[in-house]
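For this depiction, one protein chain was excluded, whereas all remaining protein chains were kept in their positions.
Here the chain labels run A and B in written order, and each chain numbers its own residues starting at 1.
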Amino acid sequence: MAHLAVNDVRAKYGALEVLKGISFSIEKGEIAALVGPSGSGKSTVLRALMGLTPVTGGHVALAGDQLDYSNAKSVRAARDRMAIVFQQYNLFQNMTVMQNLTLAPLKIKRWPRAEVESEARRLLGLVGLGDKADAYSDQLSGGQQQRVALARALALKPQILLLDEVTSALDPELVNEVLDAVGKLAAEGMTMIIVSHEMAFVREVADKVIFMDGGQIVESGEPAALFDSPRTDRARDFFSKILRH
Amino acid sequence: MNYRFQFGVVWDNLDELFAGALLTFQLGVFAFAGGALIGLVCASLKTYGPWPVRLLVNAYVVFITNTPALIQIYFLYFGLPEVGVRWSNEACLLIGLTLNAGAYLTLILRAGFLSVRVTEIEAGQTLGMSLVQQIRYIIVPHIAKSIYPALANFFIVVLVMGTSVGALIGVDELTGQAINLSSVNYRWLEYFTVVAGMYVVLTFIASIGLALLGRWAFRVKAKIF
Partner (left out) sequence: MERMIEQIPRFFSAQNLTLLLEAAGLTLAMTLVGCLIGFGLAFVLVFLRQTPGLWALPLRWICIAYVEVFRRIPFIVVIYLVLFFIQAVTPDASLFTIAVIAICLYAVAYTADIIRGGIESVPRTQVEAAEAMNLSRLQTQLKIVLPQAWPVIVPPAIAFAVSFIKDTALVSQVGVFELTFRGKELNNQGYSGILVFGTIALCYFLLSFPLSLLGQYLEKRLGTPRGQRRARKIWRT
């Protein structure tokens, strides 16, 4: 049984249907990559899974449990087991890096403080920001903020980690640092859904690539197969443009 | 609470309340119009006048906006007869409110004057417009657009907060009527509830009218709510 099974999920912004029936599934420990042109609905898939964009149809099952996004308790359960890193980081502006990392583990998960803080320091070390614990987000560069956001999500010990363009703001040499961290997480059995425009990154880490366009999944499969010999014209067109540079 | 509401007497005197509402509306319109005239002159002087005049205008604005309208009106009502100036209650109220509104409108209008950008005037000049045409087609529409919401809002303030002060010097506007009528038969709560409702309706009509006027005359989307 799939760890996360998404079946015919639909979502709307007002009258505009942004997801027109999305279905895919991932196994425990798998990394799935969502790729596609800008505006195709990749971020919306992640937002819908977190209950941030209202789901108007379809089913989602997480580790065998049906999630009902119209039910507050069920949404809480989804957010308890999944964590998201946003495209624009969204660090809390009024808190230090440390406070950003420990807020939810302390207040929501109610884990013991000593444990939470030492874990937070370990994670900051992991993303290469061990010395920034007391900085505020406006004292950090975009890349640093993104890494803090990654650490903040990891601090929640999620079963599934959702990453929305995490590498887009990083310096080239730091991309590898984060990739290593992501690889380590994969080895530990972390299940992830990542959205990325960086095909080299996707090819390296993803077990499965899902190509989206216009709110629908056009094609999916193993990275090598999809990138090198796409079956649909739309995918061929997209990859030929994006892989050229 | 064992108070028993009896709205019957209020309905019997509704026409007097309507007369009060009409007076409230008239006072509001005249005070606002007079205030706008003062505001226009003072804002121009404050922006373009020589420094002694600017100082004088500033003193007027600062003093008026930092003291209660009620005290200003009391000053006219209780103070002026001592120097031989005797105005009726209504005149005291109207003159006091106009002077008061003038100070606030000076501030609003001046903000509008300052919002005109030089580039827009230059754009008009390059189109070969005369000064009058520049004022007519560029400056006035721009100012109107930028301050119309504030003006509409301030009209409601004059209509509500301003005119009701009259009740305290015996002017029979809406609140004054409520005081007069309810001190006859002590149905205070009933009268004031109905009068509160009438103010809400009156100002809603005014707001809708102003929003439509703004949309029609200046193409501004003034908000009603």
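By definition in this document, a contact is a pair of C-beta atoms (placed from the backbone, for glycine too) under 8 Å apart; a residue touches a chain by one contact, two chains touch by 3 or more.
Predicted model, so just to flag it, every value in this text is computed and none were measured.
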Chains shown that the absent chain touches, full complex: A, B
Candidate in contact with the missing chain, chosen from B:V57, B:I156 or B:L210: B:I156
Residue of B:N13, B:Q72, B:T98 or B:Q134 in touch with the missing chain, whole complex considered: B:Q72
Candidates B:A103, B:V195 or B:L210 - the one touching the absent chain: B:V195
Touch list for subunit A against the chain that is not drawn: 50-52, 76, 79-80, 83-84, 86, 88, 90-94, 103-104, 107-108, 136, 138, 156
Positions on subunit B where the hidden chain makes contact: 1, 3, 62-63, 65-72, 74-75, 77-83, 156, 160-161, 163-165, 167-168, 175, 178-179, 188-189, 192-193, 195-196, 199-200, 203-204, 225
